[in-house]
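Please read the structure below before turning to the comments.
Complex shown without one protein chain; remaining protein chains in place.
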Amino acid sequence: MAPFDINLSLGHYWLNLFYVITGIGFGFALERAGFGDSRNLAAQFYLRDMRVFKVMFTAIVTAMLLIFWSDALGFLDYKRVYVNPTYFWTAIIGGVVFGFGFVIGGYCPGTALVSMSTLKLDGLFFVLGLSIGMFLFGETIGFYRAFWDTSGFYGDVTLQDFFGVSAGVVVFGVVVMAIGMFWVAEKVEAYFAAKPSGGNP
Amino acid sequence: MNRTKIVGALVAVLAAAGLLVMRQPSLDARLADVETELNAALAARTVQIDPAELVDLIYNFNTALQIMDVRDEADYNLFHIVDAKRVTFEQIEDPKWVKGLPKQTVTVLVGNDEKRAVEAWKLLSVQGVNNVYVLAGGINFWLDLYGDAPGRRGEKRVSQPDLPGNDIFRHRFTFALGSKHPGADPDPKSVPPRKYVKKVKPIGRVAKKSGGCG
Partner (left out) sequence: MKKKPEPYLNPYVAGIFLGVVLFISYVVFGHGLGASGGIAKIIGAVTDAVVPAHTEKNAYLVGLMRDSAHPLDTWLVFEVIGILIGGFISGTLAGRLRIETFKGPKISNPARWAAALFGGMIAGYGVRIARGCTSSQALSGGAVLSAGSWAFMLAVFAGAYLLAYFVRKLWN
């Protein structure tokens, strides 16, 4: 039953090769989606092009349904897959800061890599910026390490734990919410695309 | 809204609804599915920790530790390690109880030998509890090393556990001392030093395979 301890069965070199292959699939998908272009990414936040939202949530819903159905059919063990631990406050603070950087720079780490790989200079500068930013984090984390380590740490909390319902209910809720928001997104795009300047002065 | 989108949306909703009505596979079924992986870890002895390691864990105040004693009540009352809590299989197989267990804690399962503790380990592992280990050799071996019980009558001392054992409490106690017995809380500074292979992985950010960017 997946996940298997492939480190034991495959050995080091094959394992790393598989990771490269996975990355290739990932990068390929991102580029095909148009995420190597910062204008497409930024347009999300001016409501002209809801592509970021559509791709992201379609991906989440697809993977989520596949994962949970595999678990229900006994093919994958959800209990043993990695679930990101919940550090509530750093998630919120880091998310907002990252959001600022996203709309200024027009990329996120994955998409910036893709952009850089197709020789886009703005992607290259963003990756350089990421490197500097991460380095600065290493330098300054000493000042608030305790907060970063412990604040809002709840362990492996899932949405179903948080709301006290079964996973199936959460999955259903996410699907319905996503479809509803896709419908809204289409309407928003149509409205703002009609305006010549994209709706912003 | 074109037809493909509507069909796609319907498929997603149906798939999600289907999950709602599917029953969770039973614990036994899930156990059968992962049996091979679990047995491999057991055979490689990655989850059985030496008593000396447990002593170090007890005295390491940086690690949250819970010792779960899976033996019968009678044995538990005769002797148990300091701060060990007795747990039953009824609890271990209850998903609500498992969910209520403190997270980010190292759990060590203790039996008389290893058989019962290993069973408990399998059940906890399949329910997703991490950082669970088994005391190698169980209480029998622990007392071989650290027990100087009043009332013991010349039981054989061994330096390696007798595996997997039959889970019968080998040591004799004339009084039920529980954890008041000196062997329940060996002072790491005064017991004879013992070399062991460290098996417990540190918890927290480094313990689980780093699946995220953290």
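Just so it is clear, A and B label the chains in written order, and each chain counts residues from 1 on its own.
Heads up, the rule we're going with is that contacts are C-beta pairs under 8 Å (C-beta built on N, C-alpha and C of every residue); 3 or more make two chains touch, one makes a residue touch a chain.
Predicted model only: the values in this text are computed from it and were never measured.
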Quiz item: Hey, which of A:73, A:92 or A:184 is the one touching the hidden chain?
Solution: A:92
Quiz item: Looking at A:2, A:73 or A:184, which residue reaches the missing chain?
Solution: A:2
Quiz item: Which is it among A:24, A:73 or A:184 that touches the chain not included here?
Solution: A:24
Exercise. Could you list which residues of chain A touch the chain missing from the display?
Key: 2-4, 6, 15-16, 18-34, 36-40, 42-46, 50-51, 54-64, 66-67, 70, 76, 78, 80-88, 90-110, 112-123, 125-139, 141-142, 145, 148, 154, 156-162, 167, 170-171, 174, 182, 197-198, 200-201
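Rule of thumb we're sticking to: only the chains that are shown with their structure count from here on.
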Exercise. Could you grab the centroid distance between chain A and chain B? Build each centroid from C-alpha atoms only and quote it in angstrom.
Key: 35
Self-check item: In the complex with chain B, residue positions of chain A that touch it
Solution: 1, 4-5, 8, 61, 65, 68-69, 72, 74, 77, 79-80, 82, 84-85, 154-156, 161, 166-169, 171-172, 174-176, 178-179, 182-183, 186
Exercise. Show which residues of chain B lie in contact with chain A when the two form their complex.
Key: 1, 5, 9, 12-13, 15-22, 24-25, 29-30, 33-34, 37, 40, 99, 103-104, 126-128, 208-209, 211-212, 214
